[in-house]
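Taking it in order: structure first as structure tokens, then the write-up.
Not every chain is included here, but those present sit where they belong.
Think of it as A and B in the order they're written, each chain with its own count starting at 1.
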Amino acid sequence: MSVSEPVAVLLLSCRDRPGLVSRISHFIFERGGNILDLDEHVDTAENMFFIRVAWSIGSASIPAEELSEAFRPLAKEFGAGWKIMIGNGNMRAALFVSRYDHCLQDILWRHSIGELALDIPLIVSNHPDLEPLAERYGIPYHHFPVTAATKTGVEQRELGLLEHHDIDTVVLARYMQVLTPRFVERFPSRIINIHHSFLPAFIGGNPYRQAFERGVKIIGATSHYVTEELDQGPIIEQDIVRISHKDTLLDLVRKGRDLERLVLARAVRLHSEHRILVNGKKTVVFD
Amino acid sequence: MSVSEPVAVLLLSCRDRPGLVSRISHFIFERGGNILDLDEHVDTAENMFFIRVAWSIGSASIPAEELSEAFRPLAKEFGAGWKIMIGNGNMRAALFVSRYDHCLQDILWRHSIGELALDIPLIVSNHPDLEPLAERYGIPYHHFPVTAATKTGVEQRELGLLEHHDIDTVVLARYMQVLTPRFVERFPSRIINIHHSFLPAFIGGNPYRQAFERGVKIIGATSHYVTEELDQGPIIEQDIVRISHKDTLLDLVRKGRDLERLVLARAVRLHSEHRILVNGKKTVVFD
């Protein structure tokens, strides 16, 4: 949007009932706001209401904290999960990587040209390999070697680091470690993973090899929120590419790299623009 | 949606200003409605506001006419173009065809299995060829041979027929005649055409031959509203398919047939569900 005025975004879900849109839009109107983009969805089977509203705050704007404060009684009345963001307050994300560079490379480049509304205060890795890439973009790189024996302790230190940096979201950019439930529960619907298959096909290890051996004609990549169950979290975004009998396993890996970085970048973008609400095991994506 | 209650849909556009969503949603709430699906868009460059709201009318529902009547003052105040539809009142569409059967076949079949919220009281053609297909689906077929000399008179009779049948929308399902401005102006943003190219590439005649000779690697189809300028109307929907050096001109025609019928069917569906608003030379499509 080319509007130069500050923009606020409300993301909210609650049980459905008549009058929700009316109350919310009236709240905005009363404070001099002008709605720029509103997307609403009712899951009639679950009787759940989901909304994303973006509005220009206008000259009579009030600070973000006060806006949230003012909205709190309404949200309480609705029994809603919600947040209000003011445009220039970027989400703070930590990137977790292992050895593959394609996803990290892509996110850092997009970030550098202003494509992603994210602050990236740090990168965490269980390997030292990608430190030079992090340095090139001037982002601190924290190397935590992990073994089965040290895993719990390492995660503890990582959590401390994330807290210290006031991290909101963790992006697993081909991070090859399974996070423990304790870690996951600290970031509910705020850990984004990229799985290199068209989930739920080829869950688990070596999905390209599985796809190659099954002889599929299309491969995919899936970005999802991480939950305690491996590869079972709510799906944010998927995409695919055609393959043929001519493609070797290496060709699948090569084609898949392009998919992975595009799908992860889209998911991160949607998340950072507050366009995703979780609905049980699924997502509502207002794109 | 599986809701069995009657649903109303408002489709509206006007100059943007604060409070529009609030006023509209309050109007619905006051009358006991519960919003099921709301999609809103502001074109900040043009300062235009677009909205589609679907709501369940509830037990305290009032007749469609009264709902429209009740809304009229608000719309007038907004200076809006608008309409309100009650769910079970189907749009009445006439299909215009020539000799190709694939688009007609597809629309009639979809209609027969209840995919399209349309009544199709008649089919009009400048050729007799597709009458058996029309008969199979039990739809009256009107054959109007057209020559340059008779064109004006024929259109006059066709317009009479459309008026007689209270036709709202005309679907050109590969109708190979250019309509006169006089005809077009009678159905503003209510004549849907399918052009067998990825517009604006290959405007005019023989687009598959043009595509074949240019050596493109992808062909397309475009559904748009008809305006006075040939192939220049607001685009509703487009799609594409890959081709290669192996494809002959006949292969393009064959692959294009599938595209044409899918793209036209999607456009007709979007139109019949009141999901399209025209914004100058473009469309806003709430899908």
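We adopt the following convention: contacts are C-beta pairs under 8 Å (C-beta built on N, C-alpha and C of every residue); 3 or more make two chains touch, one makes a residue touch a chain.
This structure is a prediction, so every number in the text was calculated from the model and none was measured.
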| item | value |
| --- | --- |
| Copy count of the single sequence across the entire complex, 2 present | 4 |
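One rule holds for everything that comes next: only the chains that are shown with their structure count from here on.
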| item | value |
| --- | --- |
| Of chain B, residues touching chain A in the complex | 1-3, 16-22, 25-26, 28-29, 32-42, 44-45, 58 |
